[in-house]
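This report refers to the structure that appears directly beneath it.
Note that this complex is displayed minus one protein chain, with the remaining chains in position.
What follows is chain A.
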Amino acid sequence: MADTMQFDLVSPERLLASLVASAVQIPGADGEMTAMPNHAPLITTLRPGIVRVTSAEGDASFVVTGGFAEITPEGTSVLAERAMPVAEVTQDVLDDFVAAAVAARDNATPEMLDELAKQVSDIAGIAAELGLQAKAA
């Protein structure tokens, strides 16, 4: 039985990571989940959050905002709208995220409001985890 799987993280602009991983933690729409080799095929949308990869070469974390993940027994692909390594997320970048999310929420139609408001709070969650400040929205 394989104890590793292929993990790919792609954003529209580039391929961020492609490596052999043993476990991937994904911020799924219905909650955090960890995909391991031989996971049942699953497609889930993503909340803004942190993707954590555990692999033989070490661990890596990426901040993602929105997108979806495709999990198959052989591998996991995360297609994120915006993604970057945690180390690159500075206060400025985070402020950007917050501003974009807040702007989206304020322009939203009523039926979208809930979801977008949730995104704002999810981003605040990322901030808390990284020890950065999310500006009051």
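Here is the rule we use: a residue touches a chain if its C-beta (ideal position, glycine included) is under 8 Å from a C-beta of that chain, and two chains touch if they have at least 3 such contacts; residues count from 1.
We take it that contacts and distances are computed from a predicted model.
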| item | value |
| --- | --- |
| Among "MoaD/ThiS family protein", "ATP synthase gamma chain", "Ribose transport system permease RbsC" or "Spore coat associated protein CotJA", the UniProt name of the subunit that does not appear here | "ATP synthase gamma chain" |
| Given A:Gln6, A:Gln25, A:Ser55 or A:Ser77, the one touching the chain that is not displayed | A:Ser77 |
| Touching residues (missing chain, whole complex) on chain A | 8, 10-15, 28-30, 40-45, 67-68, 70, 72, 77, 79, 81-82 |
